[in-house]
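Just one protein chain is left out here, and the rest sit where they should.
Entry: chain A
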Amino acid sequence: MTRISITVDGVRYDDDVQPRTLLVHHLRERLGKVGTVVGCDTSNCGSCTVLMGGESVKSCTVLAVQADGLEITTVEGLAGSDGELHPVQQAFHDRHALQCGFCTPGMIMSAVDLLAENPDPTDAEIREGLEGNLCRCTGYQNIVRAVRDAAATMRAGASEPAPAAPEEAPAPAPAPVEVGS
């Protein structure tokens, strides 16, 4: 067991973990951050994407111990403390960029990272940039539209600080894990 301390969506967690535990399993099983999901076992689908130290990573390819001391942002921590959606979330909703929504947490986090690196991407750059995230439902067309829209919104609001890293945000409510319907 190794003691690690990570900050997830603005909340600090100190835990003893097995050296082999993957970050995604730590997030889901220990911390209850089930908004981040697992879609594969070969690092291909991107469903598990989170921001670690500000950069997007597939959390199934990172050991929990590697995240020690780092700041993690998941899809659960993206909206503002007042519940205001991140422009990428809003654009996914507006453009119908999701159907079953299973790829969505990872897709949104990858898009956030993409726009941080390239605030004004072409459609081709968006398609290349999201290549590591598979979606089976949408055919990607509306995802590309959504990312394009979000880019425009974010550029328009560029004088404000980028909303991706909610360091000072109060702890959001944990994802409800309901028993029943």
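The criterion applied here is as follows: a residue touches a chain if its C-beta (ideal position, glycine included) is under 8 Å from a C-beta of that chain, and two chains touch if they have at least 3 such contacts; residues count from 1.
Note that contacts and distances are computed from a predicted model.
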"Sarcosine oxidase subunit beta", "LLM class flavin-dependent oxidoreductase", "Xanthine dehydrogenase family protein molybdopterin-binding subunit" or "Sugar ABC transporter permease" - which is the UniProt name of the missing chain: "Xanthine dehydrogenase family protein molybdopterin-binding subunit"
Omitted-chain contact residue, chosen from A:6, A:23, A:75 or A:115: A:75
Which of A:5, A:122 or A:141 contacts the chain that the document leaves out: A:141
Residues of chain A (touch criterion as defined above) contacting the omitted chain: 28-29, 33-42, 44-45, 47, 74-76, 78-79, 85, 89, 92-94, 96, 98-105, 108, 123, 126-128, 130-144, 175-181
